[in-house]
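On to chain A.
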Amino acid sequence: MQPAVATEYFVVLSAVLFIMGVLGVLVRRNAIMIFMSVELMLNAANLSLVAFAQQWSNMGGQLIVFFVITIAAAEVAVGLALIVAIFRTKKSIDIDELNAMQG
Partner candidate 1 sequence: MEKNDMLINVVLFSPLVGIVLLLIMGQRREERIKWVALVSSLVTLAFSLVLLGAFDPSKAEMQLENLGEWFSLGNYTVSYYVGVDGLSILLVLLTAFIMPLAILFSLYHVKERVRLYYSFLLLLEFAMIGVFVAQDLFLFYVFWEVSLVPMYFLVGIWGSEQRIYAAVKFFLYTMAGSILMLLAILWMGNYFGTFNVMAIKAAVEAAAGTPQGAFPSAVTELLLFLGFFIAFAIKVPIWPLHSWLPDAHVQAPTAGSVILAGVLLKLGTYGLVRFNLGLFPQMSVTLAPIIGVLAIIGIIYGAWVSYAQTDVKKLVAYSSISHLGFVVLGIFALNAAGISGATLQMVNHGISTGGLFLMVGMLYERRHTKAIDAFGGVWKVMPVFSGLALVITLSSMGLPGLNGFVGEFTILLGTAGSPVLGVLFAFFGTIGVILAAVYLLYMWNKVFMGEYRAPVAEHGAFALAPAAGGGHEGEGEDVHAAGEAHGHDNHGAEGGNPYTPLTWNELTALIAVVIAAFVIGLYPRPFFGYMDASVGATAAELARYIPADATAQSIQAE
Partner candidate 2 sequence: MEVIASFVPLVVILPFAGALLNLFLGRYLSEKLIGALATTAAALAFAVAAVMTVGITAHGYEAVVVNPPILDSWIYIPSAAIDIPWQMRVDTLSLTMMLVVTGVGTLIHLYAIGYMHGDPRFARFFVYLNLFLGFMLILVTGNNFLMMFVGWEGVGLCSFLLIGFWFDKKHGEGWKNSNAARKAFIVNRVGDFGLLLAIFLIFWTYGTLDYYKPNEVLHIGGEKAAADVLVREGGDGIAHGQKGVFAQTEAWLAEGGHIVSFGVFELPFETVVTLITLFMLIGVTGKSAQIPLFVWLPDAMAGPTPVSALIHAATMVTAGVYLITRNSVLYHAAPLSAALVTVVGAATALMAGFIALGQWDIKKVLAYSTVSQLGFMVAAVGIGGYAAGMFHLITHAFFKALLFLGSGSVIHAMEHGHHHAHAHHESEHGEESHGHADHAHEEAFDPQDMRNMGGLARRMPITFVTYLIGTLALAGIFPLAGFWSKDEILGKAFNAAFIDGKLEGFAMLGLLLAAAGFTAFYMWRQIKLVFLGVPRTEAAAAATESSPSMTIPLLVLAALSIFGGALNIPLGVNSVLVIGVLFITAGFWLLWALPSVRLFFIGRAEPVTSLPSLKPAFRLIALGSAAAFMLSGAAIILVPSLGASYPLETLVLWLEHSVPYTKGLTLNPFLAILALGIGIGGILLAQRVYSPAPLAEGNQDVLEIRPDTRPAFQLANAKLYWDETYGRLIEQPYNRAAAWLAHKLDWEFWHDRFHHTVFRDFYKRAADFIATPVDRGAIDQGFLRIGRAVAQAAARLRTVQTGYVRTYVFTMLFGVVLVMLILLLPLLRQ
């Protein structure tokens, strides 16, 4: 089965998304925004996984996507909880203010 769109396009797109995610982590200072950027990275991976599954014509890739989504969900749960906790203490979720420890 010939895919409608060549796999390469998907891969490039996912790479762009991934790099956007990385840059997002890099430049954002709001913890939630960073978190969202990480999600973007994961989803970029998901995209390429699906594309590759298409390419290889097996279900492995799509299977992995489900796991990744689950993991992302678990991370979100824990991550948001942590953000809430730190917000209670610090009244801020600016990651640039996380500098209590220096060494």
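The candidate set was assembled so that all candidates are chains of the complex that A comes from, given by their letters.
Keep in mind that, in the parts below, a residue touches a chain if its C-beta (ideal position, glycine included) is under 8 Å from a C-beta of that chain, and two chains touch if they have at least 3 such contacts; residues count from 1.
It should be emphasised that the depicted structure is a prediction, and the values quoted were computed from it without experimental measurement.
S.K.: Which of the candidates 1 or 2 touches chain A in this complex?
M.R.: Chain A touches candidate 2; the others do not touch it here.
S.K.: Quick one: in the complex, what on chain A touches candidate 2?
M.R.: Residues 22-23, 25-27, 29, 34, 94-99, 102-103 of chain A touch candidate 2 in their complex.
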